[in-house]
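Every protein chain of the complex appears in place save one, which is left out.
A, B and C label the chains in the order they appear, each numbered from 1.
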Amino acid sequence: VRVTLTDALATARDPDARLASTFRLQEFEAIARERMTPAAFDYVAGGAGDETSLGENVAAWRRRILRPRVLVDVSTVDSSATVLGSRVAMPLAIAPMASHGLAHPDAEVAVARAAATAGVPFTLSTMSTRSIEEVAAAAPDGIRWFQLYIQEDRGLARAFTERAAAAGYRAIVLTVDLPVLGIRERDRRRGFTLDVPLGNFAGRTEFAGRTDPKASATDGYAMVAGVREASLVWADIATIRGWTDLPLVLKGILTAEDARLAVDHGADAIVVSNHGARQLDRVAAPIDVVEEVVAAVDGRAEVWVDGGARRGIDLVVARALGASCVLIGRPILWALAAGGEAGVDRALAILREELEVALALVGAATLSGIARTHVG
Amino acid sequence: VRVTLTDALATARDPDARLASTFRLQEFEAIARERMTPAAFDYVAGGAGDETSLGENVAAWRRRILRPRVLVDVSTVDSSATVLGSRVAMPLAIAPMASHGLAHPDAEVAVARAAATAGVPFTLSTMSTRSIEEVAAAAPDGIRWFQLYIQEDRGLARAFTERAAAAGYRAIVLTVDLPVLGIRERDRRRGFTLDVPLGNFAGRTEFAGRTDPKASATDGYAMVAGVREASLVWADIATIRGWTDLPLVLKGILTAEDARLAVDHGADAIVVSNHGARQLDRVAAPIDVVEEVVAAVDGRAEVWVDGGARRGIDLVVARALGASCVLIGRPILWALAAGGEAGVDRALAILREELEVALALVGAATLSGIARTHVG
Amino acid sequence: VRVTLTDALATARDPDARLASTFRLQEFEAIARERMTPAAFDYVAGGAGDETSLGENVAAWRRRILRPRVLVDVSTVDSSATVLGSRVAMPLAIAPMASHGLAHPDAEVAVARAAATAGVPFTLSTMSTRSIEEVAAAAPDGIRWFQLYIQEDRGLARAFTERAAAAGYRAIVLTVDLPVLGIRERDRRRGFTLDVPLGNFAGRTEFAGRTDPKASATDGYAMVAGVREASLVWADIATIRGWTDLPLVLKGILTAEDARLAVDHGADAIVVSNHGARQLDRVAAPIDVVEEVVAAVDGRAEVWVDGGARRGIDLVVARALGASCVLIGRPILWALAAGGEAGVDRALAILREELEVALALVGAATLSGIARTHVG
Partner (left out) sequence: VRVTLTDALATARDPDARLASTFRLQEFEAIARERMTPAAFDYVAGGAGDETSLGENVAAWRRRILRPRVLVDVSTVDSSATVLGSRVAMPLAIAPMASHGLAHPDAEVAVARAAATAGVPFTLSTMSTRSIEEVAAAAPDGIRWFQLYIQEDRGLARAFTERAAAAGYRAIVLTVDLPVLGIRERDRRRGFTLDVPLGNFAGRTEFAGRTDPKASATDGYAMVAGVREASLVWADIATIRGWTDLPLVLKGILTAEDARLAVDHGADAIVVSNHGARQLDRVAAPIDVVEEVVAAVDGRAEVWVDGGARRGIDLVVARALGASCVLIGRPILWALAAGGEAGVDRALAILREELEVALALVGAATLSGIARTHVG
């Protein structure tokens, strides 16, 4: 059991020693708040509407009660798992998030490298600061997935999938819960706009005249508006499915009905997600509907969950309820802001240790030893 | 989809730019608190007894969980609905409230005009600052309803319905939950009395010698006392029903039993309401009894709901539970106090945008696409 | 309907005008805190243990939801009721409490007079400041009950019942939940002892040498210790029952089992009570077990309830659940401390108005019109 944090590694890259005082993912948030602009911090932290779901996403995990078993041999704990056919060091992936450059100049390059070091998949957003190719070059051995927003010009969307496949990304994660942008009042109060460069668009001839890679405040939103696709329907999934041989993941499903449709339309995995509570307020915390979705999918696809996970223990809960991977978002950007790649290294090391200890203490040497009865 | 607030319009009428910083209905409250007298503010804000229900009215909406569906074509979202035979821009109406003059000198004229602009019905109270005719002249094309308190002299009450019909009001909303006035301690502590003019009584010969149109503090309450009708019973509903061909709406019902009686006595619509928690404390939040009432009514009348709605999302929740219209009260008076007609314009624009985004994000291009399964 | 507070009366006796600012029973507490010694205030206010039940007693009422009915003729509301054969102005009685002299020099005389004025029963404690006879003389027409603690010398206890009967008290209320004194930490921290005179013992020859009517600190507790009866058992109830023709009320029952035993042993009424949460912490709030007790008693005795009631609305809730009388304690002592007899007058006037308005607003002209369905 690897129960000690790799402090030496983290502190070596932590000149001001702030990282060394972080012992849980939540603690990166305060450092990030100091290091990001208020508007960028709020863009990452904020949610839709009254932010009821934002709080519920975290609270829902905490309501789950573990049922630990004792006197099981846990002298060797193995936290690894298989996700979409890849062996990962723990059943966790970095959630797709726009514009890591808001948090740190190394942006997605730093996070992808830390993910590769930790042995967990990294998901690159269409709206990333660094490009598909740049991130692939920086973390060539890491497991990388590409998150796709569908452009109104479907040819452009297809080109993205081809670039991702060419650059060694192993899955396409299609966001299905952004037909229109949710109302995030923090951004309106701050007058915030995405005014950082968009790496996947910059200097690409196919976007010439369509968007400004260094979008102005207004243009930033215009670009997002251009990206979102209110007319995307289930029938389109077959088309998209045909663009690539990569596994297709549908992200943003919260009901058994849509989960069934997703597998009927060829999804290889479903991410139970409310988009980090950034789209529609007063929806279920994803972990609270995992069981409904797992039952509907009935083993025909992988079920993952996204939203509010903060602890290694959450990975055990997700597994017990039938979700084979947990995507983590905001805490990774906080860690990035707090310490660049070293910050993300530390965040992932904390999660890894927490997961290993949780496995040992619930009495399971491996994740396959986790049963439904491990959660009350 | 109209997803951008009509900021230009609002700011043009907003010399001190306070309106431009409001992004949710609750934010008008703080501005209203500055601009109204403490006693008038508390008269509007207060509730009965311990104000337990006052808080519950708002909290009950927030407990409802939406179940959004994805990959539905929402490229054109239409938030319109039909309410009592009129097409409205959204399934929302301005609740009847006394004495808008407490909030702003333009009083009901401003609110009725903003409602007409927004395409939603406005309900004029018997106890309004401006008269039936004045409001009709100011918003001739708007959908207007008249809220009726029954006078002890039934001839006077009937005369009100005739004035309303003559002035183009499209429904009579009869308040049935004020046999006596609830105990509102804020008013007692402030020594508050309705000392603004009552437009429907001023200069009318039929009230000569009965009330003082500019009632003194004591007289204000005396007039309300004169208006309320503790002896009004179900048998009277048939009489009132016979006074007019306008649809008859009974407002203030909280039980299946009374809902059944209402339709048996010819009500065209029922407003599930606890009078903004101003009458009896510790009653159900209206949204929590909508389903009970809808089941009892069984399609024989429209069921509306009133109390605590603050968000466009609430209109989706109401619809899913079977209520076809939501009445909104206090936030409209706050918006009126904050910015006159422009304030109410902005409040209604916020609700409209919230509703349209909510429809898109739950996966319904129109309200008729909302099903019971959209709420958990 | 009498909906206006008798302010004139109250203010006439309220030289410093503090009473006139009280609009709910809870508001007397702050004034009482100023006017009583800290130790006496805490003796009255405190509860057992962690005071969990102390808070629950009040909170439990607030959780109950009324189901108001409309369009019922409530032009005449009659709040009167019959309790143990006496007609009372409202189904409320003053709970027995020791040593009203802690709150005001007029002590039980003031409270008994105010109760008589208001038409509600007053219960005199064995441990009162003023004697059985003094209180009877001060409020000869009032309905008075006598609360009995059983002395180890049963002859003394019987003598109390005979004095009460002779002085026109109409019932014996036997406390059955004080086999030992509960642990009230506030009193221990304050070093509090009952050091006010005990009117029922002072100057009585039968107690000569047994107690000091002006007990010292230690003696005060010693006397209470002498009063409580840890060996009192059900078989004794028949004996006590035989001492008097007055109705026998057993106070302090919280289970269906004991309620059945109480009626089997001849109780005319049962008070569902946890002794104001002063005896054992973490017991049910009385209102929460009323239905269990009512079902067990099955009409063979009256069921009353005691603990946490603060509002006229509570009397409606109690009635709907089957309790025909509500005993109110601490707020009466607060009102006594705040304004002597005039304070209690005002407290009872507030309750009366609240009850009448609640009856009108739930749609019941009389208490007999209250049904189980009036509470959700």
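The working rule: a residue touches a chain if its C-beta (ideal position, glycine included) is under 8 Å from a C-beta of that chain, and two chains touch if they have at least 3 such contacts.
Because the structure is predicted, anything quoted here is derived from the model rather than measured.
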Interface partners of the hidden chain - shown chains only, full complex considered: A, C
Contact residue for the chain not shown (choose from C:Asp42, C:Asp106, C:Glu134 or C:Asp258): C:Asp258
Among C:Asp177, C:Asp268, C:Glu302 or C:Glu341, the residue in touch with the chain that has been omitted: C:Asp177
Residue, one of A:Leu66, A:Ala137, A:Ala159 or A:Val233, that touches the chain absent here: A:Leu66
Option touching the unshown chain, where C:Leu124, C:Leu232 or C:Val375 are the choices: C:Leu232
On chain C, residues whose C-beta touches the chain left out of the figure: 49-50, 52, 176-177, 179-183, 185, 188-189, 230-234, 236-237, 252-255, 257-258, 261, 279-284
In chain A, positions touching the absent partner: 1, 3, 21, 23-24, 62, 64-75, 311, 313, 353-354, 357-358, 360-363, 373, 376
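Heads up, the rule we're going with is that only the chains that are shown with their structure count from here on.
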Chain contact topology (line, ring, star, complete or other): line
Multi-chain contact sites of chain B, meaning residues that touch two or more partners: none
